[in-house]
Every structure is written in structure tokens, then in C-alpha cells.
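Apart from one protein chain that is not included, each protein chain of the complex appears where it belongs.
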Amino acid sequence: MNVMDTRATSAMLYLDGVHVSFDGFHAINNLSLALEPGEMRAIIGPNGAGKTTMMDIITGKTKPDEGTVLFDGVTDLTRLDETRIAELGIGRKFQKPTVFESQTVQDNLLLALNVDHSVKGTLFWRGSRAESERIDKVLETIRLTDARNRLAGSLSHGQKQWLEIGMLLAQDPKLLLVDEPVAGMTDVETHLTAELLKEINKTHTVMVVEHDMTFVRELGVKVTCLHEGTVLAEGTIDQVSSNERVIEVYLGR
Amino acid sequence: MTPHMLTRSLDRGATIFLAIVAACGILIPLSNLLLPAGSFLQVPTYLVALWGKYVCYAILALSIDLIWGYCGILSLGHGAFFALGGYAMGMYLMRQIGTRGVYGNPILPDFMVFLNYSKLPWYWHGFDMFWFAALMVLFVPGLLAFCFGWLAFRSRVTGVYLSIITQAMTYALLLAFFRNDFGFGGNNGLTDFKDILGFNVQAEGTRAALFALSCLALILSFLICRSVVSSKLGKVLIAIRDAESRSRFLGYRVESYKLFVFTLSACMAGVAGALYVPQVGIINPSEFAPGNSIEAVIWVAVGGRGTLVGAALGAVVVNYAKTFFTSGMLAPYWLFMLGALFILVTLLLPKGIVGTFNAWWDQAKEKRAAATSASAAAEDGVTEPKMAE
Partner (left out) sequence: MPANLSARLCSFALSLFLIAFALPAFAGPFEDAVAKFANDDYSDTEEAIGVVASSGNTLAFPIISALQDGRLMADSDSKKVYVTGADGKSIDAATGQPVASVPDSASAVRLNNRLRRSVDAALGSLTLQSPDLGTRLQAAQSVFKSHEETALEAVDGALAKETNKSVKTALGEARAAILLFKPDATEVDKLEAVATLKARGDQEAMALLTGMGDQPASVTKAAASAISSIQGSLAVWSTVQNAWYGLSLGSVLLLAAIGLAITFGVMGVINMAHGEMVMIGAYTTFVVQEVIRTRYPGLFDYSLLIAVPLAFLVAGGIGVLIERSIIRFLYGRPLETLLATWGLSLVLQQAVRTMFGPTNREVGNPSWMSGAFELGQITITYNRLWILCFTLAVFVILLAMLRYTALGLEMRAVTQNRRMAASMGIATSRVDALTFGLGSGIAGIAGVALSQIDNVSPNLGQSYIIDSFMVVVFGGVGNLWGTLVGAFTLGIANKFLEPVAGAVLGKIAILVLIILFIQKRPRGLFALKGRAVEA
């Protein structure tokens, strides 16, 4: 772990000149991006723009060929693995909802709680009142209190999305990476999710990747548009969606 | 935390299982020793030894279920840990023979005299002491599993890749132990044991005691597995089994969990092997054969992976069937049956006997609960049905 003497940047997440290629295909090309603490950022971009690869880089799943990825101004994420990065306080929700299907909703949340994650800690774990209160609170936030003892695999698609967001809440990370949270949701659910994310953003830094423009508009935050692994445009949703190059990319040239 | 329905019903199954094992562990030796030979209720000595073997297999099955059923690690080399435990015990038993061997050498076992060893190889020292051998029964398989797992899990070798390299591991050990210069008796292995802790291994009393001990070991292994899988660590293991990379993103060091449970499992397999050897009277390299390890996996699959009772039950059922079929006219058909068992269980009974039973039981219970709450709702006017807690 590379701890610098002073913060190199005030940003919570700082990417600079990141490159990554797979067998000659440049998935990420000179990508630079900064997220200030407490900010919520929406990332848009066509398929193959490198959105998920970017999240893979931030969470340690993919190592960049070159470039800087700093967390909280001091930690070089490119040298750490997924577990260490999660411990530092970066939570991730996947594009396809991934919950532990054969375990109950509350066990899913219990597993996500940011308590001792060592082998010894879990082997001799005893539940505490504080922990159950936190789980109860999260269950309430994601509206799954009634389903707490159901197996996660039996939940509907939207409920799984929420459970996964709930797991992020239980994990209580400093930075949340949320990949397509409203894919496959009804309009009502989409609206509720936007409200939920805004609520979460009051206490956390959030990065949301989403295709759904209505949803992004509803979030009302700064938008970054990626294309071919690099930043194409950045600004409010109106600025970005009126940008000529963005229109070109989305509508084809 | 309120215990989940499934765990509670399993708990009852576990209690029944432990009671049966304990009863067998007490009653069978007593019947063998106290009742007159030939009487209706007397268990003949050969059956005590045979069942003792099954109990050891049940421990091996538990150890496989712990990693496969709960953590998704399919080891096709667990027979190697079993055999290593067996060899550690075999070495102790060889050293106990002393001057009673064919060549009467007080230090060197017969095969070493035969192969012109001038002195005891360094790794044979200490095995004349029971406590040391007993320690090695745990330590040697544990160390191998630790080193192997450390390398494999850290580089994220998973799924079938892991299965194949565990198979290669036991295959490499098979080749090594076949060699005479490896110092473990080569082809013939270790045999002609005389006594254990001063008791004649052939004596009825010793056999009965070994049987009782095996049952005790099974109970202890079961309790260890049970406490592991019902702790929060057990939930983490299942999380790793179902979504490994998700667990990493939650901050769990997957390789440490796998390493812990793999090593624990190898130690248990070693104990099973150590209890097995004095009861069958021989340990040779064929115990390392890859086929043995895979067969042990099918016991677990038959009984029900992910259910501890199922694993133990599967070991006993399959091995009973094996003894039954291979001793009669049906012997040539046993391999057909075993092969068909592999295919049919994976295709038609993926949850195994106990798993299928549990699922059926839960469903029946849910129906009953729904029926009662519906009738209760009708009486009380409560409209929302509640999940049984």
C-alpha cells in the first residue's frame, strides 16, 4: 500500500491517464476522472464505452496497464486486490444483481456488515444488538422487512436490486459504485430507487452507471459521458445531452 | 438472530444422527464382547471391523462435504489426505512390531531390512511414540493441504481446474509411494501390524475399542463441522460457494476462508485414515488412487452435499452396497452400478437423499403452516399471512 505523506488530491476518487487493453483492444484509453467527497456522479455512455471496465479497475478486479488510481487522495488502488479495496471502503453493486441466493435476506445483510471479516472473527462471531438494529434499519430503508427470512433467490428482480443496494448500505463504504441500478425496474421502482440513491448520497460518495436518461435526469447530478474508454463530455445532463459529439456517438455518425 | 427454519429442522436431524452414532458406538462393541458368540444379537468381530471401516469413510465424507457442500471446493484428492493420515498411523504400528518382524530387527521394519536400508530414514524418527504419530496424523495432511491450498487459492484456481490439480496431486503421491526408495514400503505398503498402545490389533477387545473410538471421532468431526457451518463463517463459506467474487467485493479474504476450511478438512480426512489403518490392518499406495477420491465424492453426492448427515449417511449406504454387491454373484456388475450411481445421482437426485428429503419436508411444513395460518386468519380476521419463524 502506497501511503503518501500528503494528499495528492482532494478528490475521493481520482483517475488519471488510465490505460488498459485486452489483446490489443483498448478498453480504457487515457481515462481521467475525479469525484469529490460527498459527490454523486452519473456515468453514461454507449455499450462498450468502458463503464464496467472502469469499475473493475477501481475495485481491483482488473489491473490497468498504466495510469494513477487514487482513493481518498492517498491510496494507490492499482496495487491492491478486491478484498483490500473493499476493506478500505469501496462498495460495488453489479450490473446483474448478485446476491447470495441460497441465504436469507437478513443473512445477506449480515454478511455485508462492515464488521470483522477475518476467519477468526467470523468463526467466533456473536451477534450484537447494534448489529441487528443496523440490519433492521437497512431492511426498512430497502422495504424488505417482511421478506427478511425469505431466501434471496426467491425475491423479484427489483427486490434483488434493492437488496444489493441494502448490502452496500450495510457495508457502509465511503464510496459506492452502482452499476445500472434500475435495469429491469418498473417506473415506480425506478423513481423509488432514485429517491433511495439521493438519500444515500447525503452520507456517501456515489458513482452511478446508468443508461436510463430519465433516471439520470431525476438524480440531477453532474454527468460524465464515456466513449471508447475515454471521457467525451462532462457537465449537467442538459449540457451533456446537447453536446454534439455525444449526440453523434449515441445516434451514430 | 432467530434461527432459520431449515437449520432448525436440520438440528433435529443432527440430534437423531448423533444419537444413533453414539448408540452404535456403545452397543455394537458391547454386543460383540459380552454376548456369547453365535447368539442372535451378537455382532461378529468381522462385522465390527467392517462397520468400523464404514465409520472411517463417513468421517472422510464429512470432510469432503465441508469443503464441497459448503464452500464449493471439489477436491478429487481427498483420498491423499486420508492415506497420509493412514501412513502416519501405519508408521507407528510398524515401529511397534520391533523384533517380532520376520527379520527381527529392533529398529528397522521388515521391508527396510529387505531393501538393504542401513539405518532408519530421518522421517521415520519419532514414530515409535504414539503421541508423535497422532500429531503427525493431523500435521502431515494439514501441512500438505495448507501448502497446496495456499498456492492454489491465492492464485484463484477454482472449479474444475482445482479439481484436476487435486487429482494430479494424489496421482503424483500414488507414483511416489509406489517407489521402494521413497521409504514407505513401496508396492506392499505397511502391514503385518502387531499391536497398538500395547494392545494386540487383532484382538476382539481392541477391535471393539477401535470401533467405539471411530464412532467417537465421527461424533466429534460432526460437531466440529456443525459448529463451523452454523457459525457466521459458515455463512461466508456458502457466500463464497454461491458468488465468490461478490464475497471479495464485500471485503472477505476468500483465499483465507478456503485455506482454513481446506486444511481443517484435510486434518479430518487424516484422522479418518489413521483410524482406518489399524482396523483393516494394511495401508498401501493404492489408497492414493484417484478413483478412490472420486468415489468418496460420490458418497457425499448420494447422501446430499451441503447436509452433514447426508454425507455420513451416503458413505455408509454406498459402502454397504459395495460390500453387498462385490461379495456375491453380482460382483461383475458392481462397477456398472457404481457408474450408474454417479450418473443418476447427478442427473436425477442433485440434492442427494437427505437434501431431497429436507426439501420435501420443508415444503410439507410450509403447506401445513399456510393451512393453519389461513384458518387462524379466518378466525381472527388477520388478513396478512405471516412467515413461520
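Per-chain residue numbering starts at 1, and chain names A and B are given in the order in which the chains are listed.
By definition in this document, contacts are C-beta pairs under 8 Å (C-beta built on N, C-alpha and C of every residue); 3 or more make two chains touch, one makes a residue touch a chain.
Everything numeric in this text was worked out from a predicted model, so none of it was measured.
In the complete complex, the residue from B:Val280, B:Ala321 or B:Leu338 that touches the missing chain is B:Leu338. Listed residues B:Arg156, B:Lys194, B:Lys322 or B:Lys365: the one in touch with the omitted chain is B:Arg156. Where subunit B meets the chain that is not shown, the touching residues are 68, 74, 76, 148, 151-152, 154-157, 159-161, 163-165, 167-169, 171-172, 175-176, 178-179, 243-246, 290, 294, 297-298, 301, 332-333, 335-336, 338-343, 345-347, 350.
Here, only the chains that are shown with their structure count from here on.
Mean C-alpha positions place subunit A and subunit B at a centre distance of 43 Å.
Within the complex formed with subunit B, the subunit A residues making contact are 59, 61, 81-83, 86-87, 91-92, 94, 98-104, 106-107, 110-112, 114, 117-119, 122-125, 127, 132, 149-150, 167, 171. Contact residues of subunit B toward subunit A in the complex are 1-2, 4-5, 228, 231-233, 235-236, 238-239, 242-243, 245-254, 256-257, 260, 387, 389.
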